[in-house]
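Pasting in a structure now, in structure tokens, and then I'll have a few things to ask.
Presenting subunit A:
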Amino acid sequence: MKPTAKQRIWMYERMLTSRKLDEAVFEAYWEGKKPIFHMGKGPLPGEMHQSFGQEPAAVGVCVHLGADDAVGGNHRPHHTAIARGVNLKRMAAELFGKKTGLSGGRGGHMHLYDKNVSFFCSGIIAEGMGPGAGFALAKRMRKQPGIAVSFNGDGAVNQGAFHEVMNMVGLWKLPFIAVIEDNAYAVSCRPSESTAVRAWKRAEAYACGGEYVAGNDPDLIFEAAGRAVEHARSGKGGYILEIQTERLHGHFIGDSAGYRPKEEVAAQKDPIPLYRQRLLDEKVLPAAELDALEARVKQEVDAAMKFGRDSDYPAPQEALEKVFA
Partner candidate 1 sequence: MAAPVVDSGRSLTMARAGREAVIAAMRANPDIFVIGEDLGGVFGTTVGMADEFGSQRIVDTPISETGFIGIATGAAMAGMHPIIEIAFVDFIGVCYNQIVNFAAKTHYMSGGQFKVPMTMMIGYGGGYCDAAQHSQTLIATLAHMPGIKVITPADAYDAKGLMASCLADDNLCVWMVHKAIWGLGWLGLPIKTALATVPEEDYKVPFGKARIWREGKDVTLVGYGITVHHSLAAADKLAAEGISAEVLDLRTIVPMDRDAVFKSVSKTGHLVVADEDYMNCGVTAEVLASIAERDPRVLQAPAVRVANPDVPIPFSRPMENFALPDADKIVAAAKKTLGKA
Partner candidate 2 sequence: MTDVVVPQDLWDTEDEGVLLTWVYSDGAVVQQGKLIAEIMVEKAQLELEAPASGRLRILVQPDAVIKKGQVLAKIESA
């Protein structure tokens, strides 16, 4: 099943929104952190794991999802959150730690939650798998439609939680997809150094479907994800969808990725300009409309960043609130 023109435009627009936000965040991140790098300083403090290059993985999957579904992101959540349709202004405000943020500033960059689109994050590798499968179980138990998707990195597949959850997903045939974004590096560790058998190849061991899609190409990811989603929706159970993607920057801002061979870094391709060119070549959108789309995206991102900057911080004693419902 190939994407329609409308879906392709949606995917491009979402990828671009994520990229423009990440660019703005990258710039803002360095404020207050020069000449001495101190992670806790500046308007955008903390760790920052950006999604440069990984945008196709999120849009190619999320394009198939709707209001009935649930999505879990990980510690690198921006592209996933944006593909899922998380409120962009409130997301930016959350990154700035402002009162108007998605969590009122309590979660920050690695803990983005938006109940309106059933989106949550896990700051701890692989540990969001369980809650994701739990959403799927709840749908099954209440006889509601919908599936759950959990986004993880290639480094997550060896954590105990991954194995435990996939076993139960297979045992109970839960409508759950484990997306593995293979960006070739778990911080500095390559899969060949850490993983005996790749996750998608283990699918049979978990009585799930599974496949690997190479190329970091939104259209190819669309097709593979379509198969995964159909598998889950049709009642066949779980799926492990491993997606080759590219981490264009370091693990987090501040990681110079000196462990990567220079030739490898030089050979990386940015998927977004490539996709833009394809939309032009295949006459999906003329250049003028693409320009207009890009202008709208930039405006939306700028507005979100401004909203984040201009919003107030929460009062300090608000730290005591919302521990319990």
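These made the cut because all candidates are chains of the complex that A comes from, given by their letters.
Just so we're on the same page, a residue touches a chain if its C-beta (ideal position, glycine included) is under 8 Å from a C-beta of that chain, and two chains touch if they have at least 3 such contacts; residues count from 1.
Please read all numbers here as calculations on a predicted model, not as lab measurements.
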Among 1 or 2, touch partner of subunit A in the complex: 1
Complex interface listing, subunit A residues touching candidate 1: 70, 101-107, 111, 113-115, 118, 120, 122-124, 127-139, 141-142, 148, 160-161, 163-165, 167-168, 171, 322-325
